[in-house]
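After the structure tokens below, expect a handful of questions from me.
Of the protein chains in this complex, all but one are displayed in their positions.
Chains: A and B, in written order; residue numbering restarts at 1 for each.
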Amino acid sequence: MMVLASVFDTISIQHYLVLSTILFVIGVFGVLTRKNAIILLMCIELMLSSVNLLLVAFSTYFGDVSGQLFVFFIMVVAAAEATVGLSILVLLYRNTRSVDVGLFNKLKG
Amino acid sequence: MSIEQLIPLIIAIPLIGGFINGVFGKKLPKVIVGSIATFAVFTSFFLALSVFFKLEESVTVDLFTILNLENIQLNARFLVDNLSIWMTMIITGVGALIHLFSMGYMSHDKGYYKFFTYLNLFIFAMLILVLGSNYFMLFFGWEGVGICSYLLIGFHYSDVEKGLLNGLAARKAFIMNRIGDLGLLIGLFMLLANFGTLEYTELADKILTQGISYSEGALFIITLCLFIGATGKSAQIPLFTWLPDAMAGPTPVSALIHAATMVTAGIFLVVRSNFLFELAPSTQDIMLYVGLLTSLVTAFIAMRQNDIKKVLAYSTVSQLGFIFVALGMGAYTAAIFHVTTHAFFKALLFLGSGSVIHAMSDEQDIRKMGGLKKYIPITNITFLIGTLAISGFPLLSGFFSKDEILAHAMHHNTIIYILLAFSALLTAIYMFRLYFVVFHGSFRGSDEAKSHLHESPLNMTLPLIVLAVLSVIGGLLNIPSLLGGHHWFTHLLNENVAGLSRVAELHITDGETLMLMISASVLTLIALFFSYNVYVKKNNVPVNDHEIKGWTKLSANKLYFDEVYNSLFVKPIEWKSTKLYSFVEVFILNGIISSLTKLLSGLSELVKKWQSGKTDSYILWMVFGIVGLVIYYLVKI
Partner (left out) sequence: MNIETVFWILGALTIGSALMVILSTHPVRSILYLILTFFMISANYILMNAQFIAIVNIIVYAGAIMVLFLFVLMMLNLSQSNEPKSPIKMIAAAVIAGGSLLVVLVAAMRDSFVSASNIVSTTNQQGLVENLGKELFTTYVLPFEISSVLFISAIVGAVVLAKREKQIID
């Protein structure tokens, strides 16, 4: 089995921290800006992925495998969440003929 | 069981009875409700009786400490001496009989269980009043009986015709009581300030034994304030007009509260404070004159009253005035003796009038009665006995107690004696007037009322009979040496009641006693024959309202006391309060409140915009929140 060189011999953990943070912020920005509900759900997936990236980076950095296992479970949850979210979306579309998030403000105070 | 255990029981049992009736009474059958209440009071009476026989030295029963500050200690403590246990026996004994009477009298009433609840609560409050060992407990009971009196006078507040009047009468009683209470409170505060304690025994100790120094002026004010409190509760001039109005309440209430027990609270207060009053002769004089004036004025008014209960009410006030004269002369034991006999025959008279009213289908005007002795014989006999007792017919109870007071009066001041004897004469006259007009002659009411005339059931006549017996033999308590007695009652009270033994005893010879007795008897018999002549022989019937003339008009209109009070006090206050309402209430208070509400709703409208229902703004604020949190932690660390 070919053993890859450890990436952390050359670059420090800070790089991955920043990368992951930038991805996360991009996801936040997408959630705040886009009005299409499907794009919204996708940006949430993006945020989750950025966290996954960071977790794996730490896991490799510290030699602790539980980080990668946690990523595994996050993926499980993300899959379930995407499923249910999309089915709710479909239902909403059937009732209101649109996926514009700005129209769903029935909880207005 | 020891006295310390019995006393809390005696007080608690009526309270428990009232609680059970109050909470569950609506669902229980009427017989059970009445039986619980009556049984509770009877039990208290028998327990009190056993305490009375066991009692030698005065006993203190401590419950708990209410307030324990540097210079004030208030305790929930009871003092059992012959005075308090005697009053307890009167309250529970006469009270039990009245409860029994009420079972029959109130049987048609919808608020049956409420009535018995209030009655039991009243007994509870009154017991605390007499059994308390300090002025604070007395005040607690004082207010308690005031409340119960209010509730019971206005009992039929939802009655279609008279509901409003009942409520107003209750309110009047309460307000007048309150005016007296102010005096009482000031007296208590000054007592506390001057002597540092409110306990009877400690005060007696400080003043009599230790000879603590006090200012004469302060003691005068204290006793005067206590007397003002007594005036309110015991209906003396000028605070007596509530008592006739209080007759709007059901008859058992009048019997219990306004004849036998609550109105004697003021007298009890003075007797308890005897050592204070003995050191303030000016207050004693004031008491004497006020009592004398009250006695004469109300006897005058009673001469021409036509409502059976109003006559009895004014006679109560008159008798209380009598007793205050006795107190003003330092005759404390004579006063309590008269209180006892008065409880017997006044309760008897009120219950008898209740029986009459019951027979007359709720008619109270004596001009519509007459010749009732054929239809309600038991009531007739007992009412006659009561009338004879109150008029001082020889050898009945009232005779001995009145005589004792008259004896003190004669030694004090002859003019007072003459005026007092005149008041007794008037009492006899109007009481016999009442008796003859109601029970003799021919029936003057409607035919429909005639067909309903019937004697009352046993639970109403039995108390009448018992009280009649007591009214006859009650004099045996304190027989003077002339007739072979030993003044048992006077010695009983002097035994262990604080301060009483130091009061100067009356030294009267047998010859003087005989002369007093004969003159009193003569006056009573004169009154009897006079009334008999006017109302039976000549068949004089009290005239209708629009035919009254001359001095009788003054009497029938209660000397216009109510009207004077109304224009002097009530109308200006009502005017002031209307003005205050229209300005302060409407503009200022309402303005403040509504501007406050407008402010708040405006603020909430502003904040409401934050909840737009749009997900992106929510997430935006979430992100800002997270940023804020992280900044906070960064800056802190």
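One rule holds in what follows: contacts are C-beta pairs under 8 Å (C-beta built on N, C-alpha and C of every residue); 3 or more make two chains touch, one makes a residue touch a chain.
All of these numbers come straight from a predicted model, not from anything done at the bench.
Visitor: Quickly run down the residues of chain B that touch the omitted chain.
Guide: With respect to the unshown chain, the touching residues of chain B are 616-617, 620, 623-624, 626-627, 630-631, 633-634.
Visitor: Provide the residue numbers of chain A that touch the chain removed from this figure.
Guide: These residues touch the chain not displayed: 1, 3-15, 17-19, 21-30, 32-36, 38-39, 41-43, 45-46, 49, 52-53, 56-57, 59-63, 65-66, 68-69, 71-73, 75-84, 86-91, 93, 99-100, 102.
Convention: only the chains that are shown with their structure count from here on.
Visitor: Contact residues on chain A for chain B in the complex?
Guide: Checking each residue of chain A against chain B gives 28, 31-33, 35, 40, 101-102, 104-109.
Visitor: Across the complex, what residues on chain B touch chain A?
Guide: Spelled out, the residues of chain B in touch with chain A are 608, 610-616, 619-620, 623.
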